[in-house]
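These notes concern the structure reproduced below.
Just one protein chain is left out here, and the rest sit where they should.
On to chain A.
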Amino acid sequence: MESLVAHDNVLNLKATELRLGLPGIDESEKETASCTKNNKRSLPDQLVEDSGKKGEVDAKHGDHEAAPAAKAQIVGWPPVRSYRKNSFQQKKTESETGFYVKVSMDGAPYLRKIDLKVYKGYSELLKALENMFKLTIGEYSEREGYKGSEYAPAYEDKDGDLMLVGDVPWDMFMSSCKKLRIMKGSEARGLGCGV
């Protein structure tokens, strides 16, 4: 986290610069701004996120970063009541918690991001985390958390609580997970097991 703050300070000039157009090099700026803003759209002043992560129709998982160029915004087009427009924008930001999430690992210099939509379940997710961070997480058990490893995967949910990954059904986890944290050492053991 500390390294990110330094990163932010360096980027401050960029943050206040007015620009239009594709995010490009701004990617990291957007990430520090909000962990719930996933799929970047082109115009920085837009609140509505691209809904490209639609279920089975969307095969372009990798395309999220390369959003198509934004159309010029015409006032009042498409002709949708402003009430509907406003409520929809709000909903979109809410419903997108849990797709692209930050993953932090205790002791690592920077965070990573993964798209939860890509994984069908916990085993795939854990395997991906193991690959990404070059570590083993071990087997989940309800009673003892993650045995056989000094790492435990945890996540921050909508209420801000730190939860152990694996307790709730996958779908529910996906929609409530705001960010992931791979905990290490004694802290991990405290979270994981009942012993």
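The rule is simple: a contact is a pair of C-beta atoms (placed from the backbone, for glycine too) under 8 Å apart; a residue touches a chain by one contact, two chains touch by 3 or more; residues count from 1.
One rule holds for everything that comes next: contacts and distances are computed from a predicted model.
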item	value
Omitted chain, identified by the protein name its UniProt record gives, among "Potassium channel subfamily K member 9", "F-box domain-containing protein", "Ribosomal RNA-processing protein 40" or "Translation initiation factor eIF2B subunit beta"	"F-box domain-containing protein"
Contact with the hidden chain (one of A:84, A:120 or A:134)	A:84
Positions on chain A contacted by the hidden chain, ascending	41, 46, 48, 50-52, 54-58, 60, 67-68, 70-71, 74-88, 91-92, 94-95, 168-169, 171-172, 175
